[in-house]
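Sending over a structure as structure tokens; questions will come in a sec.
Right, chain A next:
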Amino acid sequence: MADAMFIGLSILTIGSAIISLESRELLYGGIALAVSLLGIAGFFVILDATFVAMFQIAVYVGAVAVLVIFTVMLVRSPNTVTKRETVKRKISGIILSLAFLALFGAFIGNSAVSQFSFSDAVPAVDIKEIGRELLTYYSPVLIVLAFTLAGAIIGALALARREDIEEKNEPAK
Partner candidate 1 sequence: MVDIFSTPSLVTIVLGTVALLIPVIDALNKEKGSKNKVYSGIAFSSLVLAMVIVITRIVSGDTLPALSLSSDGVITDDVFGGFFSIAFLIVSIMVTVSSWSYMKNKSNHAAYYSLILLSSIGMILIGYSTDFVMLLVSWELMSIPTYALAAFSKKDPISNESAVKYFLFGALSTSIIILAMGIVYGITGTTNIYDSIVALSELKTELIPFGLLAVGLFVAGFGFKMGLVPFHMWLPDTYSGAPTTVGTLLAAGTKKAGFAAAIRVIVIGLIALNVQWAFVLALIAIFTMTVGNLGALTQRSVPRILAYSSVAQAGYILIGLAVAPYAAQGIEASLFHVMNHAVMKSGAFIAAAAVIVVISGYTLDKYKGLGYRMPITAIVMTISLLALAGIPPLNGFWSKLLLFGSAIDSGQLIWWGPYLAIAGILNSALSLGYYALIIRKMYLDEGENRVRQKEPKSLVAVLIFAVGFMVIFGIWHGPILDFASMASPGDLTQLVPVR
Partner candidate 2 sequence: MVATFLPLIFSPVVYFLGKHKGINIATWFSFGILALSTIFLIIPSLGLGSGGQYQEIYSGGQLGHFGLKLDGLSVPFAITIYIISTAVVLYSKPYMVRKILLDHDHDQTKSIVASKKDVVEGEDGKNVGFKGGNLSTMVLSKTQKSHLDTQMGIYFALYLALSMGMVGTVLATNILEFYVFFELMIVPPFFLIAFFGYGDRKKVSFVFFLWSAVGALVLLLGLLAIGFFSGGFDFDVIKSNSSKIPVDWIPLILFSIVIGFGIKLGALFLHVWLPDTYTQAPTPISVVISSAMTGIGAYGIVRIWLELLSGNYAGYGIYLDIWGVATMVFGGAMALMQNDIKKVLAYSSISSMGYIIFGLGSESVLGISGAIMLYVSHGLGKALLFMMAGSIILQTGTRNMDKLGGLSSKMPYTAVLTMIGALTIMGVPITSGFMAEWVLFNGSLQDAIDDIDYLKIAAFAVAISTTVLTSAYILWMYKKIFFGIVPETLKNVGDSSRYVIVTMGVLAAFTLILGLYPDLFYGPIINYVENLYSNSSDIAQIKQITEAQELRISDHLIGGFGDSKTNDFSQIGTGEVDGYSLQQNRYL
């Protein structure tokens, strides 16, 4: 069963990823991104990482994608939609991405990665273990993460804050 589900998820994820980039309307792109992220969450579920999947949905789909969509709506203007990329650039981009694929293929093919396998004998990671790791070994990281998020918030706030006082002095940009 997992096979079919895997293929379906793959198609969903990859397809929506393509759509998110190639859709004419940026808004649809945002939505497609959310779908793609959901697909990833699905993969996580397949991989027995439900906690991570939940986190993915909460943070990525719930926060990031929504944030993107909001931004899309905020910055929406005719320009953002009409400009298209030239074919030349597209082709070079495709070449690069294919090169990347080839690179990964080469590395995977050259190494023993393709022989990796999941051993069903070993049980999947327990959520509790994750928690324990988080609170013991990784506890300093958690604190640092807190600082990181604080930094992001402070930074975002500082950027988003409209500097009305100064802007009055300088009406025209």
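On the choice of candidates, all candidates are chains of the complex that A comes from, given by their letters.
Simple rule for what comes next: a residue touches a chain if its C-beta (ideal position, glycine included) is under 8 Å from a C-beta of that chain, and two chains touch if they have at least 3 such contacts; residues count from 1.
Note that the structure is predicted; figures quoted are calculated from it, not measured.
Of the candidates listed (1 or 2), only one touches chain A in this complex, namely 1. Within the complex formed with candidate 1, the chain A residues making contact are 103-104, 106-108, 110-113, 115, 136-141, 143-145, 147-148, 150-152, 154-159, 161, 163, 165-167, 170, 173.
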